[in-house]
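Only one protein chain is missing from this complex, and each of the others stays in its spot.
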Amino acid sequence: MEVNHQTAGRNETMSVSFLLNGEHIQLNVSPVARAVDLIRGELDQTGTKISCGIGRCGACSILVNEKLMVSCLLLAYQLDGTSVTTIEGLSSQDEIHPIQKAFLEEGGFQCGYCTPGMVLATKYLLDSNAEPDQHAIQEALSGNLCRCTGYGGIIRSVRCATSNQEGVR
Amino acid sequence: MQMQREQGVAFPPHLISLEQIRELTDIEETVDGSVRIGALTDLETCRTHPLVKEGCPALSEAIGTIASPAVRNKGTIGGNILYGVGDAVPALLAMNARLSWFCKNGIRSEWLLDYMSDQELPAEGAILTDISIPSLVEGHCFFRKVGRRETFIPSVVTVAMYVELTAQLSIQSIRLVAGGGVNTPRRLIECEKMLMGKQLTDELLRVLSSKLKEESALIGDAFTSADYRRTVAANLLVSELQSLR
């Protein structure tokens, strides 16, 4: 069999336009290009990570129209017309997001490779549930694997972020 | 489809995106009290929708065991059914769901049970438009999935059950389903027949247990044996029935 999974249709392109962290993006992509490659490659937003490539680790998590998604299973064209938030979009140069602050202070990371995904999954959780209980936290982070922390620090961070957010409101 | 691609399967030459069709993504209660779910509703919306959560909690629970929130935000209920071994299917079979298809020559409708028996589209190019679940007020619904990890894991065993008991605790109506892994979820019709009208005695449950193992006919893989799967399926269904006494 001719294996052409990555080169299929490589001569065709389609135009996509979307908001990336509030900034308007318009470009041509191959219809089979993955969103994660577009974001990390052409757009050089390398805060979005890649680890399994099959939706099994959450390292590549992004928010598409405020919803958590794994960008390794999204095609680039599927971003068309959406508003995308990556980890870079959460903080400005001088101010970090309360969730990021909580991860920083509670040791919610070690190598940091899962961290962008964890932070975004936490944001997705707290956006809809200001006071998550144990079950809600476990459920919300169930698609994000971390090999370093054993999740202890991450759980403490989410709890701390819950109170940080209250402070913000 | 993305998963196949990572495993090196070629993308089809043309992809048709159904994502923009609005009518296929809503959930509503119909006049006869059944719940109608648009086939392109994403799994997470489905799981959290009040009509599903309250009307069909076992379905909500089943969907909650699928992958992760991020995957459920993208994957659709229709896709999960057509995927053949989706974990929503056992719950839907237990609830006796119906499917509606949009075909070249009009709308076709069939029982999910019938679709699952051969998994053939009613016509070439048919598009699944909605899934409807009859009102289930009288009965007790149950779903359980077992994987090799607590969550975010393909199933090893899935079981589902719908049961109505009489005041004397004999079985008035029952649907039993088992699946998991590569095993297409199936109704266990012989076991159901055996139970109809009967009282749940220890003796009956003992017989049921071995019959469940036999009829489920689950097969194993490199990680878990057929025997394990069959035993677990039987254990889960029997213990649930036992708890109803």
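Going in written order, the chains are labelled A and B, and every chain counts its residues from 1.
As a convention for this text, a contact is a pair of C-beta atoms (placed from the backbone, for glycine too) under 8 Å apart; a residue touches a chain by one contact, two chains touch by 3 or more.
Convention: contacts and distances are computed from a predicted model.
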item	value
Chain excluded from display, named as in UniProt, from "Sulfonate transport system ATP-binding protein", "Oxidoreductase", "Xanthine dehydrogenase subunit D" or "MFS transporter"	"Xanthine dehydrogenase subunit D"
Residue of B:48, B:135 or B:151 touching the missing chain in the full complex	B:151
Those residues of chain B which, in the complete complex, touch the missing chain	6, 146, 148-154, 157, 202, 222-225, 228, 231-232, 235-236, 239, 242, 245
Residue ranges of chain A at the interface with the undisplayed chain	3, 6-7, 10, 40, 44, 46-49, 51-54, 56-57, 59, 86-88, 90-91, 96, 100-101, 103-116, 119, 134, 137-138, 141-142, 144-155
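Going forward, only the chains that are shown with their structure count from here on.
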item	value
Whole-Å separation of chain centres (CA-atom averages), chain A against chain B	30
Residues on chain B engaged by chain A in the complex (per definition of touch)	2-3, 5-6, 8-11, 13, 15, 19, 44, 64, 67-71, 73-74, 151-152
Chain B contact footprint on chain A (complex, rising order)	1-5, 8-9, 31-32, 53-56, 58, 61, 67-70, 72-75, 78, 121, 124, 138-140, 142-144
